[in-house]
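First the structure, then my questions, so here it is.
A protein chain is absent from this complex, but the other protein chains hold their places.
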Amino acid sequence: MNIAESTINGIKVLSLEGVLNAASSPKFKAYLETADHSGPMIINLEQVEFIDSSGLGLLVRLARQKKSANEALKLAKMNDRVKRVFEITQAHSLFDIYDDIQAAAGN
Amino acid sequence: MNIAESTINGIKVLSLEGVLNAASSPKFKAYLETADHSGPMIINLEQVEFIDSSGLGLLVRLARQKKSANEALKLAKMNDRVKRVFEITQAHSLFDIYDDIQAAAGN
Amino acid sequence: MTQILSATLKAELRNSRIAANIARSTAEVFAEERNFSGNVQEFGHTFELAVSEAFTNSVNYRDPSIKDITVTIGFEEESNALTASVTDRNAPFNIHPPEPEITEYPEGGFGLFIIWKLMDEVSCSREGQRNVLSMKKFISRP
Partner (left out) sequence: MTQILSATLKAELRNSRIAANIARSTAEVFAEERNFSGNVQEFGHTFELAVSEAFTNSVNYRDPSIKDITVTIGFEEESNALTASVTDRNAPFNIHPPEPEITEYPEGGFGLFIIWKLMDEVSCSREGQRNVLSMKKFISRP
């Protein structure tokens, strides 16, 4: 998986790409632990083709951190297969989920 | 695989979809043998995700029939993986190959 | 039940993707051949995800004292159902762990929960020193 950072309306956007599973999520975890990720954040999942519980667990953990810091965390552009994992586990109730980045950024 | 027929500028267009391999090509072969396929023809390969030598062999056979009937056979919209099979085998030299249907239809 | 395929993979996390792809491909070929009236891609994803979870568990909870460990995945078909199995040499485990309490933001414990949600039948049998986790999904009711 690859991670790209950008900014929209002053909000950090993490664009993830590829597969978010047990093999790749350590890379995402390390990235979240090293850089400073305070402030509101949008995760762009458009290029994520597959996610399993390992990737989901990391996003849930980030949601908890953001919640206790009282900062927004928004997910955008998940495909149907990714959305299904959030729905099956009810994890979609922990996130603000948007169809596009502009809407997630409040435009 | 699926086969759909349409017409553009009076030319028959066969749009193939899916995988053209040894498991699926008998369906395409049967289709070519039953219906009347005289006249110029365009094969739209846009939705063909994979082809191997079984699919290639059928198209070569059709090319031979069209050549001896002195009728045009044009291939359009192959993806890179499909194109690679035609190039490796030199079979691309037996066909008129187009990037889009309009050009194949002479527009 | 007729076996479609059995694959033995090295128990490494990177191979969970291969296992999951095998599962998706097998399920899609099976569903297409049966002229499945539902969504073939979703049926493929069901097996892709379930096998990804099961394979990952087999790797994560493997017995570190056993060297050169492998995990075997198998697929068996019936007229109206496909069953995937994942076989490892781990300690026996409970396939009914407590459900994750989503309001508590759990980071783990989703694996078997997801498998149960996706599949129509889940069972685990102990064969010798092995766990065989079987996951069955119907394409139509008998």
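Order of writing sets the labels: A, B and C. Residues in every chain begin at 1.
Keep this in mind: contacts are C-beta pairs under 8 Å (C-beta built on N, C-alpha and C of every residue); 3 or more make two chains touch, one makes a residue touch a chain.
Everything quoted here is computed from the prediction, not taken from an experiment.
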Contact set of the excluded chain (shown chains only): B, C
Contacts of subunit C with the absent chain, listed as residue ranges: 2-10, 14-15, 17-18, 21-22, 24-26, 29, 33
Touch list for subunit B against the chain that is not drawn: 19, 21-23, 50, 52-54, 56-58, 60-61, 63-64, 67, 80-81, 84-85, 88-91, 93-94
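Operating definition for what follows: only the chains that are shown with their structure count from here on.
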Label of the chain whose CA centroid is most distant from the centroid of subunit C: B
Chain centre separation (subunit A, subunit C; CA means) in Å: 26
CA centroid of subunit A to CA centroid of subunit B, Å: 43
Distance between the centres, which are taken as Cα means, of subunit C and subunit B, whole angstrom: 39
